[in-house]
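A short write-up of the structure that comes next.
A protein chain is absent from this complex, but the other protein chains hold their places.
Then we have subunit A:
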């Protein structure tokens, strides 16, 4: 879809419904994928997306062209998702945890072997704290000190939660990979 980003933003600033719809059509899919990553199910993701777009339309006047529009939109969606999780008390008790040992040696696994839906499912199955911190660190690219500040936790907690998330995901990837591979189908995990 071709569109002029500046015109789209200006239209949304003037509360032009057509522009608002166009913005939704252009970015809704990507932003919904982010919502899915931060929530446990599709219904919650829809709620977050709806809230996020309302915030976007309300605050679009504050958008300056000094950063890409997509980056700005993503940051609003991430913040909305975090607020949603906070309301759901998912982020209440994030504690230091022992480093998760999965006992399985890392193999040469690439995510290209997996469907996007599968990967999304793996993330959604993580414990809530791990899920958020994994998203923020591995995918959004925040540093642990930034995550600690964002979530009001210690940097150590962020690191340990991430470590656990990573361990769980590696285990899941390994298991799926082994089941796909007939020669190791009977390997005891």
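Definition applied: a contact is a pair of C-beta atoms (placed from the backbone, for glycine too) under 8 Å apart; a residue touches a chain by one contact, two chains touch by 3 or more; residues count from 1.
Rule of thumb we're sticking to: contacts and distances are computed from a predicted model.
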item: Absent chain [UniProt protein name; select from "Oligopeptide/dipeptide ABC transporter, ATP-binding protein", "Outer membrane protein beta-barrel domain-containing protein", "Stage IV sporulation protein" or "Sarcosine oxidase subunit delta"]; value: "Outer membrane protein beta-barrel domain-containing protein"
item: Hidden-chain contact residue, picked from the options A:8, A:69, A:130 or A:153; value: A:153
item: Touching residues on subunit A - with respect to the absent chain; value: 15, 17, 20-21, 24, 28-30, 32-33, 36-37, 46, 49-50, 53-55, 57-59, 62, 76, 79-80, 82-83, 86, 93, 95-96, 110-112, 116, 119-120, 137-139, 141, 149-154, 156-157, 166, 170
